[in-house]
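All protein chains but one are shown in place.
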Amino acid sequence: MIDLAPILAKFPPVKHDAAANALIVPQALALEVAKWLRDDPAYRMDYASNVAGVDTLPVEKKTKVKQPDGTDKEIVTKKPGSMEVVYHLYSMALKHGPITIKQVTTRENPVVTSLTPIYRGAEFQEREAFDLYGIQFEGHPDLRRILMWDEFKDFPMRKDYVEPDDYEYEPTPHDAVLAKAKAHYPKASTSTEAAS
Amino acid sequence: MLGIGILKGMVVTAKNFFGSFVNKRLLPTIQYPEAGNSVTLFSRNIPFLVYDNDEDPLGTMRCVACKICEKECPPQCIYIVMEKDANGKPAKRPKVFDIDISVCMGCQICVEVCPFESIKMDSTFELSTPDRFEGLLLKREHLLKSNTYFHKIHPDEAQEVDDRLAAKQKKPAPTPSTPAA
Partner (left out) sequence: MSTETIAPREYQIYSGDDLRTNVLEISMGPQHPSTHGVFRMDVSLDGETVVKLKPVFGYLHRNHEKIAETTSYLGSMPYTDRLDYFCSMTNNWAYALAVEKMAGLAVPERAEYIRVIMAELTRLQNHASLVGFLTNDLGASGTPLLYAIREREHILDLFEWASGARMMCNYMRFGGVRNDLPSGWLAQCKKVVDDFPAFMDEFETLLTGNEIILSRCQNVGVLPRDLAINASITGPCLRASGVDYDLRKVDKYGIYDRFDFKVPLGSVGDCYDRFMIRLLEMRESVKILKQALATIPEGPVNDSKARNFRPKPAEAYGRIEGPKGELGFYLVSDGTPKPHRYHVRPPSFINLTVLEDMCLGQKIADAVIVLGSIDIVLGEVDR
């Protein structure tokens, strides 16, 4: 486990997420923190191993709390959704790691700072996060779609992505596929039902 | 000298060429339809349903239509409907058991999750059909194969399963046993 205290002392806006043992870095500071981590002789985090986008939908949780007078009171806790980009940094020079860096942004307007100017290795993975999550990376030299084709509009890895209605006939539809099948073949029940 | 490396390579090739006439290791090719197949002990392809008594396949099938495999199947290729008796009570065996083998990837997850040892992997691979949809949909009748057949293709595993089932029968197990016909 790497001591993260010096980073937190040097960059006060950086927060520590104890549950994931990650650093939450504000966008404005991301480049500076990454550059410092790469060049500081005690850390030498010269290798950005993994870059991943994470999408979290807003949650509404209803909990019933017993009041002192005996009645139940419903408390609604709302957790806002978020879009995160997670970087796992390792050191090839000192052979230690990882330090996890997170940039958190909103789902409505996801913009983060690209770390490609510091770590070339983040280039394709940031493009992938842009492609599948629609996260804009400011400062990325070549932000294009990478896995989906250029004309594709939506962002398929988002949790609220609705897949296009392109049902293809299959003999054993069930569950969600069955609902789709019925929309396309309203009369024809599934062959399995017909067979039975 | 230039060219020595290439000549050395040629010698290796020549050794392999002439050696293949005498050394079996250098020529592992099997002339497939004539020389038979090379199915090994554990090879798996598509699942089948096991029944115990050859005279009454439908009555002695082990499946109780618990639908665990349907739920766990990663590509969702299994479709099960439980049979109901005259009173509308569940009869603990499948009325419909379909596997769409155009979707099945032979991953064996259904075998692993089945608590009743009723679905096992077949090793047959010479399958073909001219019908892309219905022909690739295996129904309960196609899928049912006897325990004897299971012993034939995977003897070790079948013996293990039999031992396990026998041990279970001895104990008054709370799990529902195979229903009688």
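Just so it is clear, A and B label the chains in written order, and each chain counts residues from 1 on its own.
FYI, a contact is a pair of C-beta atoms (placed from the backbone, for glycine too) under 8 Å apart; a residue touches a chain by one contact, two chains touch by 3 or more.
The structure presented is a predicted model; accordingly, all values stated were derived computationally and were not measured.
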Among shown chains, those touching the left-out chain: A, B
Among A:Ile2, A:Met157 or A:Leu178, the residue in touch with the chain that has been omitted: A:Met157
Touching residue (missing chain; options A:Ile24, A:Val54 or A:Val177): A:Val54
Hidden partner interface residues of subunit B, rising order: 2-6, 8-9, 11-13, 16, 25-26, 28, 40-44, 72-74, 105-109, 112, 121, 156
Touching residues (missing chain, whole complex) on subunit A: 19-20, 46-50, 52, 54-56, 86, 88, 92, 95, 98, 100, 119-125, 132, 145-149, 156-157
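The criterion applied here is as follows: only the chains that are shown with their structure count from here on.
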Subunit A-subunit B separation of Cα centroids, rounded to whole Å: 39
Residues of subunit B defined as touching subunit A within the complex: 70, 76-77, 79, 81, 95-96, 98, 100, 103, 133-134, 136-137, 139
Residue ranges of subunit A in contact with subunit B within the complex: 169-172, 174-175, 177, 191-192, 195-196
